[in-house]
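Note that one protein chain of the assembly has been removed; the remaining protein chains are unaltered in position.
For reference, chains read A, B and C in written order, and residue numbers begin at 1 within each chain.
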Amino acid sequence: MDSSTWIKILGYIITPITAFVVGVTYGGIVRVITARVQNRFGPPITQNFWDIIKLYSKKTAVHHGLMQHWGPIFAITASVTSLFFIPVLKDSPLWLNNSFNGDIIFLLYMMVFGSLGMALGAGQTGNPNSAIGVARGLALMVGYEVPFVLALVAIMIQFKTTSIAELMAVQDGFSNWLIFQSPFAFIAAILAFLGMMHYAPFDVTFAPAEIASGPASEFGGKYLALMQTSGSIFTFAKLVLFTDIFLGGAGDLVTLIVKTFLLYMIPVLTGIVNPRYRTEQAITFFWKWPTVFGIIAILIVVL
Amino acid sequence: MREKETTIYLGPQHPGITGNMMVKLKVTGDTIVRAETHVGYLHRAFEKLMEARTWLQCFPIVCRICVPEPDPNEENLSRVIEEIEGREVPERAKYIRVLVLELSRLATYLLWMGGQSGSMGLYTMPQWTVGDRDYILDLFEQLTGGRVYHMYIWPGGVRRDLPEGFGDKVLKVMDYLEKRLKDYDDLLFNNALFYKRAKGVGVIDKNKAQEWGVVGAPLRGCGIKHDVRIDEPYEVYDKLNFIVPTYEGGDVWARAMVRRQEFEQSISIVRQVIENMPGGDFYNKIPNPLNWRVPPGDAYVKTESARGEFGYYAVSDGSLKPRRVHARGPAYVHGVSLLERILQGANIADVSFIMNSLGTCPPEIER
Amino acid sequence: MEVKLQVENEILDKIKHTFHSAEVSIPRKQRVEVKLRNDLIHPFLAYLKDTLGFKHLSHISTVDWLEEKEIELVYIVMNYDNLVEVIAKIRLDREKPEIPTLREFWPQVETYEREIHEMYGVNFLGHGNLTDFILEDWEGIPPMRRDFDTVKYAKETYFNRPGREDAQDVRTTITKKSGEEIPELAKVYSVRHLE
Partner (left out) sequence: MEVSYDKESRKIVQAIERFARKHSLWVLAYGTGCGAIEVPPTMTSRYDAERFGIRGAATPRQADVLLITGYLSVKTLKRVIRTYEQMQDPKYVIGFGSCTINGGMYWDSYNTIKLLDMYIPVDVYINGCMPRPEAVISGFIELQKVIAEGKAEGARKYKENLDWYRANQQKIIHNWNMPDYNW
């Protein structure tokens, strides 16, 4: 095997690890920022690492059936696979770049797959809170997928491509970023992104005061650790995807981290100062203005 | 789709439940068909214990009846003893009592604001308000020595005089709270999302409110103007200027706005009390507490606590110990029968929301 | 003084006129106390609620008069228009306390009656749901009755941490300070519990 293959294999190993580290660190930073807004000092930034290590080191993990094993595994598979098909950096041999024609559509499916796996796993626990949480999560997904798909379709029509790499290639130079080229699609997508990140006002799935912790109610110890790992990787994957599509991608790691972090702050800061919608209110929200913006984006492109 | 009826147990271990109680819900989809409250997890048999203690020994017990706001309980027990005995209270003590009661009302409202917003996922608000509540608890600590339980109001007056410079400290805290109220407005009361969540949720029928035993802010949220402080003025409330706000609608939103207005009124009452504080004695001496026989008789007194009318019925048979002390908290009606009634047809997402807006406080239900 | 109690006196007259056997008194402003025959409580509260406008049920309390072998039920109702509270008292036989339920008047009576049934063993006829309210799986005499000894029960049922050797009775200290003797009753109490 030549060196490029080795580099590629190394990339397959490094990318998820980086995603995990960055995702978890972001989580820690978010906790600190939230704490500062809330007038307090907050935990150390490394706090989320200790949480996850502690969860992995739990001695017992009760499960209620085979599907509960598979739920978190589905979730983590889906997040890692999604990550593999999102170009992390532009034109880098080490960082994965498995882009192919149609990968946007593939990702649309892949990103749902994890949630469905989780739903199956949570369904088996028999906890009514999980069942309600799953129902809410799926309903919410139906809500935000509509503007998200509309936005992506608009972009795909506009640039006549279904590949992220080609989209990234289109946006060289600050003024060519898609956020400026197709602002309506961006607005629709970023509003959908708020729902995707499950921060308030769209945190119905995990609402503690209503349904304990939703789908994860019966997941403890290692299962929860797997879910948190998967969640961190998935967060990073989503951030990179949005950066790639709308913010012109990144040529080096520093740019990537700056861009993704700024993007991450949008749902986080919204979440800090907002209460949560009820499920039907959230869906109504998504089907109102975000959808309208998505349709406008398509109309502008088509006409 | 055919909707199946499922049973959901909310509590006793559930982050959305205020305290330790359980609500058993029969739901189809997201809608509650029937709600059943189960209480008794906090039963400590206080009323039984009080029958075995002397009158003064009852004070550490009554303040534990309602944990978030212990002072109305002390006030009630003091007043009920004073009424049976016919004991006079000096003017200064009355003012100090009003000060303590209003401070405790402010503290409770701050806690309620946190609970109300925490139950709908606005976690910044509880961090702010519970933190600010500590300024009031610090005042209590200086005044009474206790953060949560004070045992400060006694029959015949209060236990201690105000420390030096206490008035200025109180005014400073009041200024701070008034400043913070603007932040609370921005974050919670003027938040469009809060309005959307709260409007039309947990509606109490105005025509039925009195018959159902609704009191306090929920009653005033129905547009009915009743407040024990005005209906049956105790201490010096008839000498103070304050308005009793009412809102129409009877929903969570109206109750929240009533409480928000009362928060301002309480600040103003505290200021008036500090301003008009008379000199003189703060305490009428009672006999040796171990040999203190309250003459036979019975009385019912009530106080407007932050959650509504708080009544005490006490009977003395002339012995050293009370024959019976019965506490009637607002949550006894709000948290059990009223909650069951207005949860019917509500969304599961709103259970904890409605519970908070009614001021459900389980320790006071089962005592 | 008489002028001030005008409303109370009016209510007193009306009650006396309708229920001849009732003993009515005015302990203070805004209070009217009524002692009734057992069988009259139902019509009396109906009269108060429907005719005189006493819509708000403040309270139902119970007092156990062990020596007189009676259980007293105290109903406190309030009129929001003239702000007067009527305290209605009836006394039931302690051996077999029974009274018809008041559920049809006020819905929240249900919980009061369930609690009184549980704590005092008063049977409310026609209530239909006198199940456990606060206690769970309680056996034996209702706990709030005065002949139930809570100290004895607690000692028999629960484990107790042994006390310190040097534990002193706080009463001795208080007595020393105030210069008075410990009254007999308090002495009994202390001896019984400190052993």
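One rule holds in what follows: a contact is a pair of C-beta atoms (placed from the backbone, for glycine too) under 8 Å apart; a residue touches a chain by one contact, two chains touch by 3 or more.
This one's a predicted model, so the numbers in the text were calculated from it and none came from an experiment.
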| item | value |
| --- | --- |
| Visible chains that the absent chain touches, using the contact criterion stated earlier | A, B, C |
| Selected from B:Val33, B:Val148, B:Val236 or B:Ile286 as touching the chain missing from the view | B:Val148 |
| Hidden partner chain, touching residue among B:Pro68, B:Gly157 or B:Gly335 | B:Pro68 |
| Selected from B:Leu49, B:Ile230 or B:Ile286 as touching the chain missing from the view | B:Leu49 |
| Contact with the hidden chain (one of A:Ala61, A:Ile105 or A:Leu253) | A:Ala61 |
| Sites on subunit B contacted by the missing partner chain, in the whole complex | 12-15, 19-20, 40-45, 48-49, 52, 60-61, 64, 67-68, 111, 114, 126-128, 130-131, 133-134, 137, 147-149, 363 |
| Residues in subunit C touching the chain absent from view | 135-137, 139, 143, 148, 150-151, 153-154, 157-161, 193 |
| Interface residues of subunit A (partner: the chain not displayed) | 31, 35, 38-44, 47, 49-51, 53-54, 57-62, 129, 208, 212-213, 216-221, 224 |
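Please note the rule applied: only the chains that are shown with their structure count from here on.
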| item | value |
| --- | --- |
| Chain separated most widely from subunit B, comparing mean CA positions | A |
| Chain occupying the middle, per Cα centroid | B |
| Between A-B and B-C, the pair joined by more C-beta contacts | B-C |
| Centre distance in Å when subunit B and subunit C are each reduced to the mean of their C-alpha atoms | 22 |
| Distance from the mean Cα position of subunit B to that of subunit A, given in whole angstrom | 44 |
| Multi-partner residues of subunit A (each touching 2 or more other chains) | none |
| Of all residues in subunit C, the ones touching two or more other chains | none |
| Interfacial residue positions of subunit B with respect to subunit C in the complex | 39-40, 43, 45, 47-49, 51-52, 54, 83, 210-213, 224, 226, 231-232, 288-291, 298-300, 302, 309, 311, 313, 315, 319-321, 323-324, 326, 328, 332-333, 336-338, 341, 366 |
| Contact footprint of subunit B on subunit C as seen in their complex | 27-28, 30-31, 55-59, 61-64, 74, 76, 80, 83, 85, 87, 106-108, 110-111, 132-136, 143-144, 146, 148, 150-151, 171, 174-175, 178, 180, 182-183, 185-186, 189 |
| Residue ranges of subunit A in contact with subunit B within the complex | 34, 37-40, 128-129, 132, 200-201, 203-204, 207-212, 272-279, 281 |
